[in-house]
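For this view, one protein chain was removed and the others were kept in their places.
For subunit A:
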Amino acid sequence: MATPNFKHALFCAIVTLIIAYPILGLNLVAQGTKVGLEGATTSTVISVVLAAFVVFFFQLFRDSIMGNLGKLPKLNPLSGREPMPQAKRAKLESWVLTAIVVFALFWPFLVSRGSVDLATLVLIYVMLALGLNVVVGLAGLLDLGYVAFYAVGAYTFALLSQYFGFSFWAALPIGACLAALFGLVLGFPVLRLRGDYLAIVTLGFGEIIRILLNNWTAVTGGPNGIGGIPEPTLFGMEFGRRVKEEGNTSFHETFGIAYSGEHKVIFLYLIALVLAVITALVIRRLMRMPVGRAWEALREDEIAARSLGLSRTAVKLSAFTIGAFFAGFAGTVFASKQGFISPESFVFLESAIILAIVVLGGMGSQIGVILAAIAVTILPELAREFADYRMLIFGAAMVLMMVWRPQGLMPMRRIHIELKRQE
């Protein structure tokens, strides 16, 4: 029992040494025109050896450490409780959601401009995660290229405004529908694939879109991106200091108040909030409709679902398209918030972050996804000193999560349809 563990631990420690030393310990230094190799300083050597020891002991006692980690939820006083009756839970959930929304409505008037700006970003991620949740959590399709649809939404607005002078409100539905159309067209050939293959192909698609945007310089401006994307207007009132568009009025003049840059930020925040709420409500409703049940049925037992007349392609395609639609939504808001977009905003990391939010939140659960979106967007901002280790912390958090709570922070417990007895 102990021996194989010991051998394994030793092996891992040596691998750590072999990998860590060249990466951390050896530096390339320029010596005139030549490049030379320089050995490690003592402190680096010490930390590499230390790391090897940590790996060694962790692997040696891995079973007991992991075992204890698995028992951790028992410390949580709530974990042993009976699940709430469904009616009560549904009520509680709507109360919590309403409370969050009400709080979110008044909150921007109390805090700084920077916080509101960040909160808008959180809301964009909430929209994205809720949309991806449909694809991954509800329909069970691993989509690693979700950011492509986000990009389609953002670029649709950017291009429409640049070439045809479309406003935010006109571009919003177009961006979302175009993203949905992309989802439909892409999904059609791809959804026949299963599991891992689907993940890889969607990953590829995400990259193709980004590379296309990068290289189609004539239209998209390539890596330089597109700037001057207009902000949303409120019934034809602009939030800038001066009115840019013929026929519009400006917000501060109409209401006779002093110009303040904050108005614009708060307004954008409120739009994002409204759209996020709409997204959440629509998806909640979809889950209780036949489509929602079809997604779940197909995820649970595809063969049985097909034997009952559910077309695999149609059902999966609907999830894919609806997910893409909301990504387009979010993309339009993002473009408007930034005022400038470039392909750099739509790299694979972005897909990974959105997916992480969905997984952290507990696939399928809306409150979980909202909390996770807040955590994933805000924590890195709070811990800026650790910016270099962001990805490391992120990875470690994901691994711990998978061990400790593979079902996510708040796993989905779907509201079942109840059959009421007519006595």
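In this section, a residue touches a chain if its C-beta (ideal position, glycine included) is under 8 Å from a C-beta of that chain, and two chains touch if they have at least 3 such contacts; residues count from 1.
We adopt the following convention: contacts and distances are computed from a predicted model.
Q: Considering only the chain that is not displayed, what protein name does its UniProt record carry among "Thiol oxidoreductase", "Cytochrome c oxidase subunit 1", "ABC transporter ATP-binding protein" or "Lactate utilization protein B"?
A: The correct option from "Thiol oxidoreductase", "Cytochrome c oxidase subunit 1", "ABC transporter ATP-binding protein" or "Lactate utilization protein B" is "ABC transporter ATP-binding protein", the UniProt name of the unshown chain.
Q: Touching the left-out chain: which of A:Ala199, A:Ala297 or A:Ala397?
A: Looking across A:Ala199, A:Ala297 or A:Ala397, the contact with the absent chain belongs to A:Ala297.
Q: Looking at A:Leu17, A:Val49, A:Leu286 or A:Ala375, which residue reaches the missing chain?
A: Candidates A:Leu17, A:Val49, A:Leu286 or A:Ala375; residue touching the omitted chain: A:Leu286.
Q: In the full complex, which bits of subunit A touch the chain not displayed? Write them out.
A: These residues touch the chain not displayed: 282, 285-286, 289-291, 293-294, 296-297, 300-301, 303-312, 416-419, 421.
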